[in-house]
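See below for the structure under consideration.
Only a single protein chain was left out; the remaining protein chains are all shown in position.
Chain nomenclature is as follows: A and B, assigned in order of appearance, with residue numbering initiated at 1 for each chain independently.
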Amino acid sequence: MKTLEVLKTENLKSYYMFEMQEEKKEVKAVDDVSIKIQEDEIYGIAGESGCGKSTFLKTICGLAEPPLRIVGGKIYYQVKGKEIDIVKGKEIDITKLSQEEYRKLRWEYISYIPQGSMSALNPIIRVKESFKDFVTAHKKIKDKQKDFEEPLRKHLNALGLPMRVLKSYPHQLSGGMRQRVTIALATILNPRIILADEPTTALDVVAQRAVIQLLKDIQNLQKNTIILVTHDMAVHANIADRMGIMYAGMFVEEAKTEEIFENPLHPYTTFLIGSLPKMGDKSYKISAPGSPPSLANLPQGCPFHPRCPYVMDICKKEKPELIEISKGHKSACFLNTKERKENAK
Amino acid sequence: MRNNNPTDKEKVTTTKMQEKLIQVENLQKVFIVGGGFARSKLLAVDEVNFYIQENEIFTLAGESGCGKSTVSKMLLGFLEPSLGEVYYKGKDIVNLKKWEEKKGFMKEVQSIFQNPFETFNPLRKVDSYLRDTAKQYGIEKNNGGQTIEEALRSVGLTISEVKGRYPNEFSGGQLQRISIARALITTPSLLVADEPVSMVDASLRMSIVNLFKDLRDNYNVSVLYITHDLATAYYVSDRIGIMFRGNIIEMGGVEEVLMNPKHPYTQMLKESIPEADPKKKWSERISIKELETEEYMRKGCKFAGRCPFVMEKCKNNMPPELQAENRMVRCWLYE
Partner (left out) sequence: MLEGFKELMKDGRFKFAFIVICILAFMSILSFFSPYDPLRWNVVPRDRAPSWPHIFGTTSQGQDLFWQSTYAIRNSLTIALIASGISRVIAVIVGLVSGYKGGRTDIILMSINDSFVVLPTLPILILISSLVKENLTLVLLGLIMSLFGWAWDARVIRSQILSLREREFTYTAILSGTRTINLVIKEYFPYIIPIIFSTLINNMIAMIGTEVTLSVLGLTNVEIPTIGTMIHWAVSSQAMLLGYWWWILTPVIISIFLFVALYLLSTSLSEYLDPRTRIQRIGKAKE
């Protein structure tokens, strides 16, 4: 049973704080999020641009830098059987662990692949050097062959990458190949959690397929956890075990991938799924109407209510909480709680 | 601008009645890569032939770096071809030297680009581009205002939403629409759309792509849709050409090519499209072992390194344009 939690957030709030011309502005990118991520699973986070999913990733791996600040809540990692709270009260307390410990923790435990990371490789050195720089920063290498070359070769082989990439410079590789190399780089130290922010955006279908295949292989090999953020529902359908749908800084639905696609509970999820074109189907499709609210200026009550076709009075006043509707399926919508009450009668 | 002809849809299928807007013949582009002693020639576009008709949406599809953007740049006159001709309504537009001639061409053939945030100068107001276009193409002052209004309305926006605002005040989808509106002000016959939705959220792509259908059906505008997203290509195109490493390897009606692909590469592409259905995951693995530049340098068919049906012939000779089941295919399997 995969019930070991590897990462947990409790009422996490992470805002961008700006001060422009004596006006304070709060962009509520992560607004009261409580999520549990398990070991040995691929968790997908879906949502439109600007819903806060990238910020969520940055926050949970401790990369929240001003103007982004953790305003409330807790983040727990499960390291070697111990729970470590990396947030102390209202401030990010990176110094709870020493700098050394924190850095080690970062790349051995949790690995972050940022968006557009195809440009993350140092352009003036060969790929092999990038790998070497990375590994030596985290591990002592006594025997070059045994500690570095062998594991590197095995790693690349297991991931289906040709050895020739090691001798190349980044600009000699195509975008898709660079992305795969970056993922290989981020996973060479066997991290327990891999955070991937839009790893397939800007790639064509073939490269995308290769990247998704790569991520699946890594997860299979290392039996770790991947948290994958993308707006592309089709990618989630192919790789995610469980999914969370984000809207305006909060999670509005969470369930197993099959459940999400077969039985979406939240109206926004229905929109996300219905707006995708399918091969062989030329019937007229529409996008979700309207546009997401500005995170600096959220509407009162449920943030989705201005666009929701099923809006009720309560939606305009109160913000729904993410609660379990059926086993393993959570939703933040008054429609579902109303139905549950009616079904219980 | 709008011609309410409900019968236009029928016209789409009768090819005899459609004039050829664009005819591309034997187009080639060679780039010199590297410098000093390590120079080499990269054949980015090789022997490309296709045409685009009135009132149709023609898609040029393929992976990133297959040459499709290079083709569109040559078509628009932003890049000089190494070889080959491009005709617009019968006229050679490759060698246009005079500004007046170039402008006359641009009036009829407009373009939008991939990155909506780069399409407009971040330091300029977005509506200034709309006014510039109206003014510089001689659309009368008062009429100009009206034309701009109509152009915005056709993409689902109003002048009040757009007036006086800078690009960073809009979302990617909105900017892309404004970009299309700007292109429509000159009432072009052809709109070249280079990856217009790849930087827009998957859930919002349909609204932009539906616009192209609307343009074709109601505004007499053909669209050259350049993309790597086959799902939207299937949804919106009439005809499609699949490019691989500089060659068009399969071309024909979108129903035939995408539902019943003949070229092994097209078959692989089709299979690689992720379906938004967890029950339909990919069953086979793909393996990409060659670096992109190596594939470009191949003698013979460029797909030979990955092709499951490869023969000796393929490694040495580039297959010519062959016909198979009412589409064009460049593959020795169909000789």
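Methods note: a residue touches a chain if its C-beta (ideal position, glycine included) is under 8 Å from a C-beta of that chain, and two chains touch if they have at least 3 such contacts.
Note that the coordinates shown come from a computational prediction; the quantities given were computed from them, not determined experimentally.
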item: Contact partner of the left-out chain, one of B:26, B:95 or B:136; value: B:136
item: Touching residue (missing chain; options B:28, B:82 or B:119); value: B:119
item: Residues in subunit B touching the chain absent from view; value: 78, 99, 103, 106, 110-111, 113-115, 118-124, 129, 132-133, 135-137, 165-166, 168-169, 179, 182-183
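Going forward, only the chains that are shown with their structure count from here on.
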item: Separation of subunit A from subunit B, taking each centre as the mean of its C-alpha atoms, in whole Å; value: 32
item: Touch list for subunit A against partner subunit B, complex; value: 48-50, 160, 162, 164-165, 168, 172-177, 202-210, 212-213, 231-235, 237-238, 257-258, 261, 271-273, 275-282, 284-288, 291
item: Residues of subunit B that touch subunit A when the two form their complex; value: 62-65, 171-174, 198-199, 201-207, 209-210, 228-232, 234-235, 258-259, 268-270, 272-282, 285-293
